[in-house]
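A single protein chain has been omitted from the complex, and every remaining protein chain is retained in its original position.
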Amino acid sequence: MAGSTYGTLFKITTWGESHGAAIGVVIDGCPAGLSLCETDIQSFLDRRKPGQSRYTTKRNEGDKVEILSGIFEGKTTGTPISLIVRNEDQISRDYGNIKDCYRPGHADYTFSEKYGFRDYRGGGRSSGRETIGRVAAGAVASRILQQLGIEVRAYTKAIGNIVIPENEYDFSCISQNSLQMPNQAYALRAAEYLEECMKNQDSSGGIIECSITGLPVGIGEPVFEKLDANLAKAIMSIGAVKGVEIGDGFHAASANGSSNNDPFRTASGGHDIQKATNHSGGTLGGMSDGSTLILRAAVKPTPSISRVQQTVNTSGDEIELSIHGRHDPVIVPRAVVVVESMAALTLIDMLLINMSAKLENIIEFYK
Amino acid sequence: MAGSTYGTLFKITTWGESHGAAIGVVIDGCPAGLSLCETDIQSFLDRRKPGQSRYTTKRNEGDKVEILSGIFEGKTTGTPISLIVRNEDQISRDYGNIKDCYRPGHADYTFSEKYGFRDYRGGGRSSGRETIGRVAAGAVASRILQQLGIEVRAYTKAIGNIVIPENEYDFSCISQNSLQMPNQAYALRAAEYLEECMKNQDSSGGIIECSITGLPVGIGEPVFEKLDANLAKAIMSIGAVKGVEIGDGFHAASANGSSNNDPFRTASGGHDIQKATNHSGGTLGGMSDGSTLILRAAVKPTPSISRVQQTVNTSGDEIELSIHGRHDPVIVPRAVVVVESMAALTLIDMLLINMSAKLENIIEFYK
Amino acid sequence: MAGSTYGTLFKITTWGESHGAAIGVVIDGCPAGLSLCETDIQSFLDRRKPGQSRYTTKRNEGDKVEILSGIFEGKTTGTPISLIVRNEDQISRDYGNIKDCYRPGHADYTFSEKYGFRDYRGGGRSSGRETIGRVAAGAVASRILQQLGIEVRAYTKAIGNIVIPENEYDFSCISQNSLQMPNQAYALRAAEYLEECMKNQDSSGGIIECSITGLPVGIGEPVFEKLDANLAKAIMSIGAVKGVEIGDGFHAASANGSSNNDPFRTASGGHDIQKATNHSGGTLGGMSDGSTLILRAAVKPTPSISRVQQTVNTSGDEIELSIHGRHDPVIVPRAVVVVESMAALTLIDMLLINMSAKLENIIEFYK
Partner (left out) sequence: MAGSTYGTLFKITTWGESHGAAIGVVIDGCPAGLSLCETDIQSFLDRRKPGQSRYTTKRNEGDKVEILSGIFEGKTTGTPISLIVRNEDQISRDYGNIKDCYRPGHADYTFSEKYGFRDYRGGGRSSGRETIGRVAAGAVASRILQQLGIEVRAYTKAIGNIVIPENEYDFSCISQNSLQMPNQAYALRAAEYLEECMKNQDSSGGIIECSITGLPVGIGEPVFEKLDANLAKAIMSIGAVKGVEIGDGFHAASANGSSNNDPFRTASGGHDIQKATNHSGGTLGGMSDGSTLILRAAVKPTPSISRVQQTVNTSGDEIELSIHGRHDPVIVPRAVVVVESMAALTLIDMLLINMSAKLENIIEFYK
């Protein structure tokens, strides 16, 4: 089935595979009147670009975006915005040892079984390059959120066992280290750990956290289109993500109601209702509750490692495999902007959908 | 927006609130020719019925399902199946102290803000009774899965800090204890812990695990309609769920590629490809990989506790609240069948969708 | 597949077959705050009720609607509204000669081929009774449209060759004749023609026209979700409809651009732009253009006639069939309210969707 479209009112359709001619996205349902140029999108794409540090692949692609439609005189027209990034770095390679085998931790086997064969060049559609379309669209979604006073900020919370405690966050650091961590000391320790992984021809997992502020109360549609449910889908659809949690998440499982419930209070004389704590992570009943929305994604270690692995080839013979070439020892830092993008895309869609919740608003709108 | 419909080809629409006239579901897209009677559905509903143990509410509802359409001579006809459960236990109550305040951990505040007011009777649409429609539909989905040789089994993995290690599972125990745990000794300890919670006028969270066997390889649609992404949404849409993980889940974040990757091997002379381990939890690239699919849901503690809590009333005054009446000290045991239902509904939809993946299958089908 | 759900933000799911226990609809996405009681819906249902004249079946059903959810203290809550009508008139009948044969002009053969068998009682899901759900939902949609100053009015334009010319419409007559025609003289001639059809054991087709006033400009979403495209689908999905046209419709095919184009003019000093004529029937580029929207549906003659027909039984033998029992000689009058309902449902959905067209509106909404 068509699985490459996401969203209802603000809808994106991504396309393209790792070593095809190009990769892109069509954004449909973007409201008219938004100022938008290629630079706005490029700045997002640059955050996921390879080759930015020792811990990201050396693949040297410009990943320059081109806007093909939907903009007139610098503004969105309400019609589909088509964005394209040419794949420049399609070196004629020998895929020999990958072509005929199923790499552990990759989608080679499942793609082959589902479709009867697969595009084996660099992972095809299951490559991390698929996220280019998501990020380009996320840039557009983020620009709208910004105008609504909503900020989406993702960062690396953990790499391997190096986990930054919440009370040691310093958000001003995030862009100062290539690992996107909100604490320079932890970033240093994480870097050392990654050096060790590389020395061992191995890779590491990690955790990305995303914090969203400025959301109005009540965003999300009970009972299946809840905000947290849609965020969970959006984030879990990113290649290497194996878990998603909101607020206290899995820690809530071992908590008691008396400590997990967030008391309500009024900030200023009875009119500004707030929660005194935020164990819920910004949602109640699947709708935004006015607190900061907090979600975390567990990212598995890069499956491509140069260490020898046991696997099977397409003829069914058991073989040994060693994967060479350029591979990040950790997926997390480059996936930060992907998490941010998927969160932004989910939010904008649900914000638009929420506009029809109350009859009085509709009457007011069409008056 | 319409948020009460789930699924694409196999689609359910649930309706009804806690203290309304009835609760129900319409199942649309159920294939024709399935034997189905009320008993098949009732057995699922009975698993979530209140009043079955000390740890579930005393509310004594029959929750008897009636089939209103879609069945002819004992078989599904391919047309919508409408199922209804009357709310029998609508005691005329005084909702006085709940009516005018926002209960911590509940959706009172978010519903009021989104829609302008709320049905305050027993939680309205955000009540756990909303899951009756999910479970009734899940019973139908499960019957089809059964015929395809697919088994979905959920159980309680943890209550509070009482966590059953994987190597101590005994699935034959699950129905022998009211907590739905696959280990009698742990069930006993969990029961003791819950007694303590109740004595403290408190409640506990827990973890539900779901294991799915017999799935064909390749189920799930890249890149947004992945099997794990849709499962994450389905499970996160259940009221009290705060986190979802697949396979090693959050543990993968601290793992290395060399240990997290599952080697492939061939079982019998090169034709039956399998994974030697199952860290991935049964999905690769968002598609089923032939191993057992494992997912876990973190369930928060019951928010309704009789202990005094701080909160705010609808006039914005800070007040103290003590919630009386019948409330489970833990949501987990009754939510087990809800997790199983949402998983079954997701699987059947994705299985139907997968049928059109290969041209040769379509040609064969229409020959 | 699930084919019984219609709409995106304002979504309905109908269920039920002719001789099952009940028939109903779930309305999801209805904005909160609409006053709604059973009488509001009943008045719509009564317009399609059988037994109101010589030309509608004698079947004497009360068709009383019950609201099962979604209303609290007389207002919609934003949650799903479940409506049910019990089938009271399920006389234990002998379906003998219908059971085993394929009636010409009916869906017996196609249902059997698609699903492997069929519910042969009174047409099952393909019965005209299926429209009860549509009309009940249409009543709710119409109430909202009314509050937005939008009026949807359908009526019988033609029965057989008796066609009322546009310049002889008198809308005050519509409810004064059982044929729902806006001209008493034509209604009389049509009645005479139907008497003749009945004498000949035959039936007649006709044309329903629907006129919609008060629509804002710009409703409809290019390029596939155009207002006229969605109306065409909605109307063509009604059982006996074989054609749909907007404005001049098929007459535009033989027209010239110079006469078919509607000149624009300004009504009052340059600010109220209008079309001087309305050949387009109220849409330009698939969006409402501020003029009255005019659509017409061609309705085929009732396929059930008592005259002897040639057909085939389920064993494949060629047989003669004579259909007895209660059947309207014309479908049109009772389908008028169905057309009105499907138009109203389409309009309300597209009005809600249109709210997110402009960025400035979204910013204003969330300020």
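Just so it is clear, A, B and C label the chains in written order, and each chain counts residues from 1 on its own.
Convention: a contact is a pair of C-beta atoms (placed from the backbone, for glycine too) under 8 Å apart; a residue touches a chain by one contact, two chains touch by 3 or more.
Since the structure is predicted, the reported quantities are computational estimates derived from the model, not experimental observations.
S.K.: Out of B:37, B:267, B:308 or B:359, which is the one that touches the chain we can't see?
M.R.: B:359
S.K.: Decide which residue listed in C:21, C:188 or C:236 touches the omitted chain of the complex.
M.R.: Reading the full complex, the residue touching the unseen chain is C:236.
S.K.: Just the residue numbers, please: which parts of chain C touch the chain that's not shown?
M.R.: With respect to the unshown chain, the touching residues of chain C are 1-6, 8, 14, 102, 104-107, 109-111, 113-116, 125-126, 130, 158, 160-161, 197, 200-207, 217-226, 228-237, 239, 242-258, 260-266, 269-271, 273, 276, 280-281, 283-289, 298-305, 307, 309-312, 315-318, 353-354, 356-358, 360.
S.K.: If the hidden chain were put back, which residues of chain B would touch it?
M.R.: Considering the whole complex, chain B reaches the absent chain at 8-10, 29, 31-34, 76, 78-79, 144, 147-149, 216, 222, 351-353, 355-363, 365-366.
S.K.: Touching the hidden chain in the full complex, which residues of chain A are there? Just list them.
M.R.: Against the missing chain, chain A presents residues 1-5, 7-11, 13-17, 20-24, 26, 28-29, 32-33, 66-70, 72, 75, 77-82, 84, 114-119, 121, 124-125.
As a working rule, only the chains that are shown with their structure count from here on.
S.K.: Going by CA means, which chain is nearest the middle of everything shown?
M.R.: B
S.K.: Compare the CA centroid of chain C with every other chain's and tell me the farthest one.
M.R.: So the farthest one, by centre of C-alpha atoms, is A.
S.K.: Using mean C-alpha positions as chain centres, tell me how far chain A is from chain B in Å, no decimals.
M.R.: A distance of 26 Å separates the two centres.
S.K.: Calculate how many whole Å lie between the centre of chain A and the centre of chain C, each centre taken as the average of the chain's C-alpha atoms.
M.R.: Measuring from centre to centre gives 45 Å for this pair.
S.K.: Could you list the positions in chain A whose residues touch two or more of the other chains?
M.R.: Each of 8, 222, 353, 356-358, 360 in chain A touches at least two other chains.
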